[in-house]
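Comments concern the structure below.
Note that this complex is displayed minus one protein chain, with the remaining chains in position.
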Amino acid sequence: MFVVAQSLDDLVSLDPAEGFELSSLQAFTALYQRLVQPDRNQPSIVRPVLAANWTGGVRSLTFELRPGAIFSSGNPLRPEDVIFSLSRAVRLNRAPAFILNELGWTADNIDRHLLKLDDRRVQITWSKDLGAPVVLNILTAPVASIMDEKEALAHEAHADAGNGWLRSHSAGSGPFKMRRYIPREALVLDANVSSPGDAPLLKTLILKNVPDAATRRLLVEVGDADMARDLGPDQIDALGGTPQVKLLKFPSAVIHYLLLNTANRQNPALANPALWEASRWLIDYEGIADKLLRGQFQVHQAFLAAGSPGSLDETPYHLDVARAKAILERAGLGQGVRIRLSVFNQPPYGDIAQSIQATFAEGGIALDILPAEASEVYSQIRSRAEEAAWLYWVPDYFDANSTASAFALNLEDGTKTLAWRAGWQIPELSAESRAAALEPNAEARATRYRAIEASVQRSSPFVIALQARTVIVVRRPVTGYFQGLNADMAYYDRVSK
Amino acid sequence: MNERRFPAALIFGTAVVLLWAAVALAAPWVAPHDPTRQDIGNRLKPPSQDHLMGTDSLGRDTFSRLIYGARPTLGLVALVAALMAPMGLAIGIIAGISGGWVERSLMGATNLVLAFPPLVLALAFVGLLGPGLINAALALLLTGWPAYARLSRAETLILRRSDYIAAAEMQGITGFRLWWGHLLPSCLPSAQVRLALDLARIILAAAALGFLGLGIRPPTPEWGMMIAEGSRVVFDQWWVAAFPGAAICLVSLAFNLLADGLRDRADPRR
Partner (left out) sequence: MTLRVYPVRLMLRGLGTLTVTLTALVFVTFALSSLSPIDPALQLVGDHASGSSYAQARHELGLDVPWPRQFARYVIGLAHGDLGTSRSTGQAVREDLERLFPATFELATLAAIVAAFAGIALAVLSARRPNGPLDSLVRIISIVGNSIPVFWLGLIALLVFYARLRWTGGAGRLSDAFEYTIDMKTGLVLVDAWRSAEPGAFRDAAAHLVLPVLILAAYALGNVTRLTRAALLGEARKEYVLAARAKGASEARILWRHVMPNARGVILTVLALTYGNLLEGAVLIETVFARPGLGRYLTSALFAADMPAILGAILVIGTCFVTINGLTDLAVKLSDPRTS
């Protein structure tokens, strides 16, 4: 029995077509598989999983399914299961559906885009202007998990395609299957020995909800838990010398940034690029990364996380109050600038915000911190009501296009990208982002993205400051855990103790 | 009865309350450090000469934050006390004098509010409307006034028919002057005791709200929130949570002692 102490409070649904919280996404990696999935060590390479191989056409891909693959229920994998899984995700239209909408799929046209060719092959087509590499990456997203159609429909109620039942049960082919789900308490998983990806080494995996970080640390220290996630830097320091535990550090694709809402009419200073530039010099990057949040973050100032293909790793900015003040003076903003900063009311955002408040104050800008619930902050941003916010970005699917089309795309057609939310007008940069999504050659794509990142780094109302590191504490005998760049890539199948 | 002890409770309680109010008001002069100044290199240090109560997770001086933290609590208490008791007393007196459907509906409302679990209601109020001093004060106020209404209505009903009031009315004293000058004073002794007790309870309730994250916004120090921040590191740096907790205990205790002392003074059997 392997016990993981983490917070499960965010978990709402374990239906891959619906769940979009960190805890559910990580559970999907254990419970389900997709046609293709990123290689663990080189996530830019896509490996066949439930698909054995594929061939590409014009806006189409034909997959041949893996022979002998079966679900945890014993039912064999068929093209009907693929079609069912993908079309229901689009039709149910829940939180993660937008990822599949990127392919141009909607509830009306989805049936035309998924075709069963024969008992072993299924063809997928799409209408948007995207190259095959991007589409393959999209199909690695958890929302594209393949589930057992027969099992799901056997539990269907009120024509919900099994949604009600799948919220707390699993019907997949992943290394684990669900034994019990007690909301807000625990997720108990058993090994799925018939999994096409090989049976896991553990017999039972328990994800236990422990909302308090200090308690999580206590549990792993005394051995009541084998692994503890999301410990703050203080808890980790406190564990420092303990021989019974060890730290696992993995690079993560989560980036933290400051957003300045230039569309906010009430605070015209925000629309002034001088303010954006000054802000870049008023954050104590090293102080926050190294001293405040020791080891849990690294300084990174571009929108593609280090370790992803196409990332820009130069960090030209550092804390320079004098320079910032000079910039503000020149722009006539030397006095009386006041900004309201919205942040999430949990650690470490409060601490980060207070650090920024202090350094901005030195530069002559007064920051009023407004901590609020995550949904309230997002609500403000959607309606463009906030002045500034400290946010984090997690790519929705593992492809540069996901992030680029948020930070560097503003089409003025109403598509609500991050750039739109910040009121940043960028017709040329948007065109470049769209071209990059079509580029078939990987090297060339990476170069294009680096150029786009440089633009964002130097002239946008986003101040990208930190990249997270996933730090996990395990008991000493534990081996085999791996965490990929993207938040959902939590691999428990090789874990043993 | 031991005469000596009661003045002791009263004196001690009053002294602490006054000291607390004084410290809160004089915070800028009393606190050794700026409560919001961060010193990240110096975080979570144990009590020392420079930092009498150690530093918190951002390197801020706990002692200074404690002193400044007295202010929101003082503000909240003052706000609630100033509004809750007068509001409740007034409603009760009006009900007692008017009688008829006015009395019935006011008392109905009173009983209804009394039937709600107060902390839960305060939680719902603040939870739904958002954190902050005003919302918290409002929540505590709205769940606290019924006790005073009941109290003053009972007194009013008794006095309404008494000779004392009849005599006053014969002298031409009616309406507002009547109940300001005659009815209200008879309610005051029990109201005072009740208020002191309520203030103790309110301090604890406000701390609870702060602990749950529904209190005042940072970086303003507030005791409940300081305990919440400290609970993250309590297993190693116990002082961050311990000192604000002790402060809450002390002030709450002072109000309880005050209430005890006042009650004993008001006890007609002495």
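Labels for the chains are A and B, by order of writing; each one numbers its residues from 1.
Everything below uses one rule, namely that contacts are C-beta pairs under 8 Å (C-beta built on N, C-alpha and C of every residue); 3 or more make two chains touch, one makes a residue touch a chain.
Predicted model only: the values in this text are computed from it and were never measured.
The residue touching the chain not shown here, chosen from A:351, A:396, A:453 or A:488, is A:396. From the options A:379, A:425 or A:447, the residue with contact to the unseen chain in the full assembly is A:379. Remark: the omitted chain is touched by one listed residue; of A:128, A:416 or A:476 this is A:416. Residues of chain A in touch with the missing chain: 1, 3, 9, 11-13, 20-21, 93-98, 101, 167-168, 179-180, 182-186, 188, 206, 208, 210-212, 215, 218-219, 222, 224-225, 372-376, 378-379, 381-382, 396, 416.
Considering the complete assembly, chain B touches the hidden chain via residues 1-2, 5, 111-112, 115-121, 123-125, 127-130, 200, 204, 207-208, 211-214, 224, 227, 231, 234-235, 238, 241-242, 245, 248-250, 252-253, 255-257, 260, 269.
The working rule: only the chains that are shown with their structure count from here on.
Per-chain Cα centroids separate chain A from chain B by 45 Å. Chain B meets chain A in the complex at residues 36-38, 40-41, 43-44, 57-58, 130-131, 213, 217-219, 231-237. Put simply, chain A touches chain B in their complex at residues 212-214, 217-218, 232, 234-235, 238, 287, 291-292, 345, 347, 350-351, 353-355, 357-358, 369-372, 376.
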